[in-house]
Each structure stands twice: as structure tokens, then as C-alpha cells.
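Note that one protein chain is taken out, while the other chains of the complex remain in position.
For subunit A:
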Amino acid sequence: MSAATETESKSPSTGMRLGKVLWDQYSVIFAFVVLVALAAVLNEHFLDIGNITNVLRQVSIVGILSLGMTFVIILGGIDLSVGSVLAFSGTVIMAAQVTYELPIWLSIVLGLVAGALLGIINGFVITYGKITAFIATLAMMTIARSLALYYADAGAISGFDSSYSKIGNEYMAGIPIPVLIFGGIFILSYVVLEKTVFGRHIYAVGGNTQAARLSAISVFKVTILSYVICGITAAIGAVIETSRLNSISTSSSGHMYELDAIAAVIIGGTSLSGGRGRIVGTLFGVLILGVLSNIMNLLNISPYLQGVVKGLIIIAAVLLQKRD
């Protein structure tokens, strides 16, 4: 309340105030539009349909992980284990198909259950075990990866049913299936976070846990559910990752994905201290990273310099967005 009046008294004109509000809410979208315009000018092939679908397809896996990551970051937590959970769920899926010869749909269900289960453990250790989210999910990161490595002797498990690779490689209505899945989960996440009571509760717990508890919100339930959502998105990522090559590499699949996902959420304007952020921001954070790497590839810039630029963007995004 007092913050609002303070802003009013400081802002000289309505126009500037409107500008500030627009910038606060939509700066990531502005940045995205500018980036796309720049990319279109720099390279004539950027706006080709083939290239655009390529960008979308490339970001779909990390994009899905970022959507789940947004839930736990708004909650005031973090999940470092998503990359390893992806490898673990992928191992479950491929093992179910190859070793146990289960039907594809059942293997996918088992993969999703595995992701949800690891999410439950994360949530439980954080709430009931009272271990900081950073440390708890760091432990889960080593555990999940280690189990996958142990099962496959650090190697890969490859499937033989070619119909499974359709998920990662085929199109539906001219759009790659991974992109459709990404879009579907985005809409679902949007609805859950913005239109449901549960979504409100996530914001409440992230903003002020004590106040949320006093208003009879079950912090325990909300926390566990959020980490389950994060685990399930990692497992959905695993479905796409494994179906693309019909195989999972237990040592390299999902490696460093958690950092890319966290980066996308941060660029999207969500605050790491919890309680503030928008799922739409995450979508554009993902797209910014995707377009950036695509245009730098088109311009033949070293992939290693792309990593440097990614780091600069992470810091710059926060420098430009937040002002308190």
C-alpha cells in the first residue's frame, strides 16, 4: 500500500507511470520482440517456417522443465535435480520397454510415476525434513543420476520399437509433436498458476510462508505438490528426450539442464526469493535463449561464445528488470 503511494508521488506523469507498469510486466516480451526483429534483419533465413519450427523444437525439452521450475521458484524454492530426474525417468522408460518388454503407453506412465515419486521425496525432505531446497535437491540430483548410471553401467539403453520415436520426431498439423506438448503444458501451467486456488496458494507460500500458514493454507501439501509438478515435467522431458533417438544416455542426458531451466525462469522475470513471477515470462525467457542460440548459429558464431552471451544475458536481465 505504502509502496504504491510512494510510486505515485514520485512519478511525474501518468504516461511515465504507465510506462513503468508496462516495463515491469512485459519487459521480457519487449526484449524478445527486439531480439526477433534484430535476428530477422541480421539473417534472411531466420523467419523461414523451417527455422522457426527448429527453434521451437530445440527449446521444447528445457522449456518444459522451465515451466515446472517456475512453480518451485515462485514457491521460494529451487530444484537442482530436474536434469538427473530426466535421466532417471528416461532410464525407467527405456528399461520398461527393452528389459521388461512392456507396451509403450505403460512405459511412459511408469516414467511419469518415477518423476512424480522423486518429486514427492524432494518435497517431503524439504518440508518435513527441514532441509533447504537447494541442498535437498542437490542430494536428489546425485542420487537420481547415480541410480541411472548404476542400472545401465553408465552406458545407454536403446529401444527397438520405432513407433516410440514418432513422439520426438513427427509432426501433427505441421507442428512438431514436442512443440505441441510444450504448448499444451504451458497452457496447463498457466491455468493452474493463474486461475486456480492452488496457484494462488503457491504465490502465498512463496511470498510469506508464515502468513500463508496462518491463513490455513497447508504449506506441506502445496510444497509437495509443487515439487511433484516439477518432477513430472522432468519426466515429460524424458519422454521427448528418449523418443528422439529411441535411447537414453545415463551419463549425458539431462546434464546441466537444471541450470538452463533456472536461467530461463530468471530471464523471464521470476524472483528467486519467491512469491513473484509469471509463467508467461518463463515462456519468453525460454524463447529468448532459443532464438539467441539459433541466430548465433546462423551467423556462424562459436558455440562457446554463445555460453558467454548466455551468462551475460542472465545478469543483464536481472539488472534491467528489478528495481526496488
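Odds and ends about this structure:
Simple rule for what comes next: a residue touches a chain if its C-beta (ideal position, glycine included) is under 8 Å from a C-beta of that chain, and two chains touch if they have at least 3 such contacts; residues count from 1.
Convention: contacts and distances are computed from a predicted model.
Missing chain, UniProt protein name, picked from "CobW family GTP-binding protein", "Ribulose bisphosphate carboxylase small subunit", "proton-translocating NAD(P)(+) transhydrogenase" or "Monosaccharide ABC transporter membrane protein (CUT2 family)": "Monosaccharide ABC transporter membrane protein (CUT2 family)". The hidden chain makes contact, of the residues A:Gly19, A:Pro103 or A:Gly307, with A:Gly307. Residue in contact with the omitted chain (choice from A:Thr99, A:Thr132, A:Ser163 or A:Ser215): A:Thr132. Checked against the full complex, the one of A:Thr14, A:Ser162 or A:Gln210 touching the unshown chain is A:Gln210. One of A:Ile64, A:Leu80, A:Leu193 or A:Leu225 touches the chain omitted from the figure, and that residue is A:Leu80. As for the chain not pictured, it touches subunit A at residues 76, 80, 125, 128-132, 134-136, 138-143, 145-147, 149-150, 153-154, 209-210, 219, 259, 262-263, 266, 272-273, 302, 304-308, 310-315, 318-319, 322.
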